[in-house]
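Submitted below is the structure of interest, expressed as structure tokens.
So, chain A:
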Amino acid sequence: MAPVTLRKLVKRYGALEVVHGIDLEVKDREFIALVGPSGCGKSTTLRMIAGLEEVSGGAIEIGGRKVNDLPPRARNISMVFQSYALYPHMTVAENMGFSLKIAGRSADEIKTRVDEAAAILDLGHLLERRPSQLSGGQRQRVAMGRAIVRQPDVFLFDEPLSNLDAKLRTQVRTEIKKLHARMQATMIYVTHDQVEAMTLSDRIVIMRDGHIEQVGTPEDVFRRPATKFVAGFIGSPPMNMEEAVLTDGKLAFTTGASLPVPPRFRSSLREGQKVTFGLRPDDIYPSGHGLHAGDADAVHELELPVTITEPLGNETLVFTQFNGRDWVSRMLNPRPLRSGEKMRMSLDLSRAHIFDGETGKALAG
Partner candidate 1 sequence: MKLSKLSAPTLLLLPAFIVLAVFIVLPLMFSLYSSFTPFRLTKPDTLWVFIGFRNYVNVLTNAEFWVAFGRTVLLLTIALNAEMLLGLGLALLVNKATRGQRILRTAMMFPMMFSPVLVGFQFKFLFNDNIGFVNNALQSLGLTDRAIPWLIDGNLALFSIIVAEVWSSTAVFAILILAGLLAMPKDPVEAAHVDGCTPWQTFRYVTWPYLMPFAFIAMTIRSLDVARAYDIVKIMTDGGPAKRTELLWTLVGRTAYGDARMGLANAMAYVAILLSIVFTVYFFRKLAAARQQIGAEW
Partner candidate 2 sequence: MDTNASHRLRRRLLKAAHFVGLFLAMAVICLPGLWIVLSSLRPTVEIMAKPPVWIPETLSLDAYRAMFSGAGQGGVPVWDYFRNSLIVSVTSTVIALAIGLSGGYAFARYRFKAKSAIFLGFMLTRAVPGIALSLPLFMLYARTGIIDTHFSLILTYVALNVPFTIWLIDGFFRQVPKDLAEAAQIDGCTPWQAFWQVEFPLAGPGIASAGIFAFLTSWNEYALASQITRSVNSKTLPVGLLDYTAEFTIDWRGMCALAVVMIVPALTLTFIIQKHLVSGLTFGAVKG
């Protein structure tokens, strides 16, 4: 049983504070992803959990035990590094068995456990090689193997896929997911790639500038982003967002164009309130070319000129000019389009998001 709890966790380098008192409860056997842009403090947080960075304030508990001042070796964790950090002077088998050797286990036991892990990861034929003789993907698997052999309470991953090419990344992503199902251990996974976070984790922690913006399931953070930042960070292509002021019961944009207030928000918005309006590309589509699930009366139609298109095969991203800016939308069952062609676009306002103009927090509808 190894839940991980962060209480008011702070990291300072001299006068510079990079993690500002974050709170987080990771449940036992949960897969949690920390995502955010570089410099948001996600890696620092992970390294504090690992014991590689000193804690400047607050507390870290692993399995109900405060570990603030324990060295990494006393925390029963294992970690997969971005660079893999394989020991170049040891063979694959030695790399994987190193932690057991240090712990003074017998050669037989080490061999059994290394072989077990190698079988899981399909590394059996590589055991006698050195890291320098392996491909990137193989090194990555060895790094995971080393983590498995230790049978830790908590697995930590520090951007483990960022050195792999796109195809391999998808493949290893699946392997990590299988591994989690099999190991039944708590896993904390740092990444800047929202697709990894969405596909792998039970819950996602979105961080920004040393604060937690939102914690929630992939569904939560996608459907109900708590802040403008989360809305812009999760989802690809990103949500269309535009500042607006509530004028005469309409959302008036700065250039003069306007949209009706989405039904959900009609009662909660005040006249003159500054807000940010957001709509995902999935919820804008050429009329007749989208998947529409919301209320029929919440769909607002507009005649808009096409600027460019990005065909992806099964769908096409269509950029249309509205309010002086390109709005990206998804077109399913695409047909060839010309630039400048006028299209009838459907905006599904039942799926719209409204954020407070000042705080950036999502408004409840």
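A quick word on the picks: all candidates are chains of the complex that A comes from, given by their letters.
Just a few scattered comments:
Basically, a residue touches a chain if its C-beta (ideal position, glycine included) is under 8 Å from a C-beta of that chain, and two chains touch if they have at least 3 such contacts; residues count from 1.
Keep in mind that what you see is a predicted model, and the values were worked out from it rather than measured.
Here chain A is displayed by itself, and among the listed chains 1 or 2 from the same complex, it touches 2. Interface of chain A with candidate 2 (complex): residues 50-52, 71-73, 77-79, 81, 83, 85-89, 98-99, 102-103, 146, 150.
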